[in-house]
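Here the structure is laid out as structure tokens; the discussion comes afterwards.
Of the protein chains in this complex, one is absent; all others appear in place.
Our next item is chain A:
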Amino acid sequence: MRRRAALTALAAAVIAGVAACAPSTPGSGGGSTGGSGGAAATADRLTIGTTADVVNFNPLVGNSRTDSWVTNLMYPHLTQMDETGKRIPYLATEWAYSKDGKTATVKLRDDMTWSDGKPVTAEDIVYTIDTVKKEKFGVVAGLITAYDKAEVVSPTEIEFKLTRPDGTFLHNIGFWMPIVPKHVFEKAPSVQKFANDKDWVSAGPYKLTKVERGQRYVMERVEKFGPAPSGTPGVKEIVFRVFPDVNTEVLALRNGDIDVIANVLPPATAVSLKGDSKIKMMEIPSLGWAHLQYNTKRKPLDDVRVRQALAHAVDYEAIRKIALQGFAKTSNSSVLTPSQPDYFDPTMKEYAFDVNKSKELLKQAGVTNLSLNMIYDQADPNIAKWAPMVRDSAKQAGIEIKLQGLERNTYIAKGSKRDFDIYAGSWAIMDNPPANMALAFKTGGFINYAQVEDPKLDDLIDQGQRALSPAEAKGPIQEAAKLIHEQVYDNVLYVETFNIAHSTKWTDFKPMPSELLSIVNPLSLAQAKPAP
């Protein structure tokens, strides 16, 4: 009897202990546990699944996908992208270049305010771009090398002075640069070290109200948000829930615990979900491409015939059909993909998979027993599937490719040091061919992994960058793409068709190209609504 009492006391103590240990429980307003569950969806809450936490709430520093999804809803950009990749107004209403291309002017909306009531003005934009330039923040810093200084013409108008004509400047800052509140960020001694982890002052369609790391991020709509089609975002509350394992995330969607999966699903998972009547799959084009890059500084890869031999030893169609399960399109071996209608060149032809031609080219180059290493990120489910296919097809041409599937950080480090023969990877977003080509193929370019040094190509890219409109840039950029194709400075394998899944209880999402925008971009979430 005494023992039973003791056991009961022990059990009670364990439960009480567990309860006492419980971290503070949130208690936000109504709605369901997570997604819409079995009931019909209401516009009260939309729950979005993601595979990672927000790492940094400072939009100028954070560089993960979840960082972008959350901070994009908090910090406006000058422009946004439509379904075709075209720039459309957001914070900016008009933009133009001067005739000499050395001055860019932007006019702003006058109805945007920060969440602390202060207006969003030209001062904020100037502060943001100057900070990016001064502290050299990642991608944006690399894209504004022509930027000299900015002048505030009025609270809603800015003039950017450029050191050289650059028709990609507005395109780049419009899309890539989130605007931060000067009056908040300037108080930080170093913006790079500013965590921005509480008391957020934002101006997007949603404001962040609660953070439970490892679990969820709760955002409430801003009742008056001019850029939303109806002036107010449709959904009252957006919740990002974190599922580090994509399989669990998919189960949560199937169970109704979440309404949307923000990240792109691997092709095999997408195929398995197609028959589920409760799930709608949306296909969005990638703005990037998957490719093989050959290190032109290493022998015998400095010989174009060897690079061509390698290009003819890849079975492109098999990769798209088998590894990507059909969720990929050809780009005709061109860096101007169909996702770029302003620049796409239909005359380009994909390298034929022809092992005899490959052998012949190697013979002409006097190369025998060719053996090369190929690095790739082993955690990338697509590349992990097609890397062995590249190896096997090359073997038919008598080329040995040694696969080096690496842990992501090692892969990035090796790529950055150009320590490889063949680099297998993919670009996530190549949204502006003149600017992208400058980074990827110009001598000394930031992401010139193949270490291309070709004065003719540099000149063509420069012409493209100086042009102030896509129509003007198209000629030299198409010429540049042809040169890249002939010289095999890049071997584009495919453009992926991304699969995004959401519950059929929701509708009216506005998909945009690239995983970074997906269907969780500000414009899409501002107009999404429960299905009738």
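What we mean here is this: a residue touches a chain if its C-beta (ideal position, glycine included) is under 8 Å from a C-beta of that chain, and two chains touch if they have at least 3 such contacts; residues count from 1.
The rule is short, and it goes like this: contacts and distances are computed from a predicted model.
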Query raised in the report: For the chain that is missing from this picture, which UniProt protein name fits: "MFS transporter", "Peptide/nickel transport system permease protein", "NADH-quinone oxidoreductase subunit H" or "Modular FeS cluster scaffolding protein NifU"?
Result: "Peptide/nickel transport system permease protein"
Report summary line: Missing-chain contact, candidates A:415, A:434 or A:476, resolves to A:415
Query raised in the report: Among A:117, A:214 or A:532, which one is in touch with the chain left out?
Result: A:214
Requested in this report: List the residues of chain A that touch the chain left out of this view.
Outcome: 14-15, 17-19, 21-23, 25-34, 52-53, 55-56, 58, 61, 63, 135-139, 141-142, 192-195, 197, 212-216, 218, 239, 241-245, 247-249, 251-252, 254-255, 257, 406-410, 412-413, 415-416, 439, 446-447
